[in-house]
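Missing here: one protein chain of the complex. Every other protein chain is in place.
Up next, subunit A:
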Amino acid sequence: MDAVCTFCGNVCDDVEFDVNTQKGKRFCALGLAKFREKERIKSPMIDGKEASYEEAIEKAADILVSSKKPLLYGWASTVNEAIRYGVLLTEKVRGVYDQCASVCHAPGTLAVIEEGIPGGSLGAIKNRADVVIFWGSNPLEAHPRHPTRYSVMAKGFLINDRKDRKVIVVDVRKTKSAKMADKFIQIKPGYDYAIISALRALVKGEDIEANEVGGVPKEELAELADMMKNAKYGVILYGLGVTQSRGRDRNIENAVKLIQLLNRYARWIIWPMRGHYNVVGAGEVPAWEVGYQYAIDFSRGYPRFSPAEFSAVEMLLRRDCDAMLVVSSDPAAHFPRRAVEHMKNIPVIQIDPFPNMTTLLSNVVIPSAVAGIEAEGWAYRMDGIPLRVKKLVDSPYWSDEKILKEMLRIVEEKLEG
């Protein structure tokens, strides 16, 4: 059956999957692993005991309504319809909405607030880009079909074949992606900002005093600056190497400034390599509902945005939340150790198809249908293009959308009653 893949931000809409034989076509290894059957959370649970959906949702609503400041976190691996109910639910219970980008690409959001984003679509990259720079991103392991569909081997209107593209990888280690590049530039960890600053100077035609910056010889930087200036259509596709290391949001801000400068000489865009299939939606949906993308506090009855206070890791480190709802995410596995400690002290509700480390800490567990296989809905691809993910098979599990809609209804009843 024609399917739309719900693993990474590529949201590949050209794949096929047969649920009976468990075989797929055109999938990458990640997508195929996602679509294959695996162990599920078998039933809703309250304190380790099996319960009905109704009982578990009632208990979850009780926890949310009786807490002073619940944190509602996750959202990147579900559809826009479910996220929308999540935002409305957070507002009702006067909690805090935060999403996976908080520990992923949110620094880019901060940079975009300051500088805007000179961006473009994956289609534009496929059709036009003759210089492609992967900076701190490793598509062959995180977005395996990105190079073939859009950015390296893909044919486009103005690109006949691989030879029409110059591909550069900038990274601290020689990743699998570095090996497919025409040029690999190895930098020292944490020197992205300094290197981008040096490139800005060189593109402007200024000299730099240092012989090397962040482990890269001046001649190599000058060569790169020259290549950038002479591109017909260039793109920097940046990954978490840039946002999760020293400088974080400032690295992206500096990179955007470099792109703005390059646009005086050539056509350039910059774009983040988004990880989960709908992590863009986890930011866009609250943005169209309440104006902000993450770290949104509703405790005063209106939305306030402040990552220093309301991002999930900061909230947990400061022990500033007294309950947590986790939807389609696993913070117990992916947050720093000290942040996870507080999750053990508070009631945790989980909505997810699969048992994970957060399940082990959760007081209420509500299994859900897998979007793209057992449930449908809208998702934003990494370049902000909305695609409808499909339902291929009936399932006994409720969709995230149904669970959250029901939870919101019961919360409203309890608040009114």
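Criterion: a contact is a pair of C-beta atoms (placed from the backbone, for glycine too) under 8 Å apart; a residue touches a chain by one contact, two chains touch by 3 or more; residues count from 1.
Going forward, contacts and distances are computed from a predicted model.
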Choosing from "Glutamyl-tRNA(Gln) amidotransferase subunit A", "Phenylacetate-coenzyme A ligase", "Formylmethanofuran dehydrogenase subunit D" or "Aspartate carbamoyltransferase", the absent chain's UniProt record names it "Formylmethanofuran dehydrogenase subunit D"
Which of A:122, A:181 or A:313 sits in contact with the chain that's absent?
A:313
Answer key for A:186, A:260 or A:299 versus the chain not shown reads A:186
Of A:81, A:98, A:289 or A:401, the residue in touch with the unshown chain
A:98
Absent-chain interface residues of subunit A come out as 7-8, 29-30, 33-34, 38-39, 98, 102-104, 106-107, 110, 138, 140-142, 144, 172-174, 176, 186, 188-190, 240-241, 243-246, 248-249, 275, 294-295, 307-308, 311-314, 317, 330, 332-340, 344, 353-357, 359-361
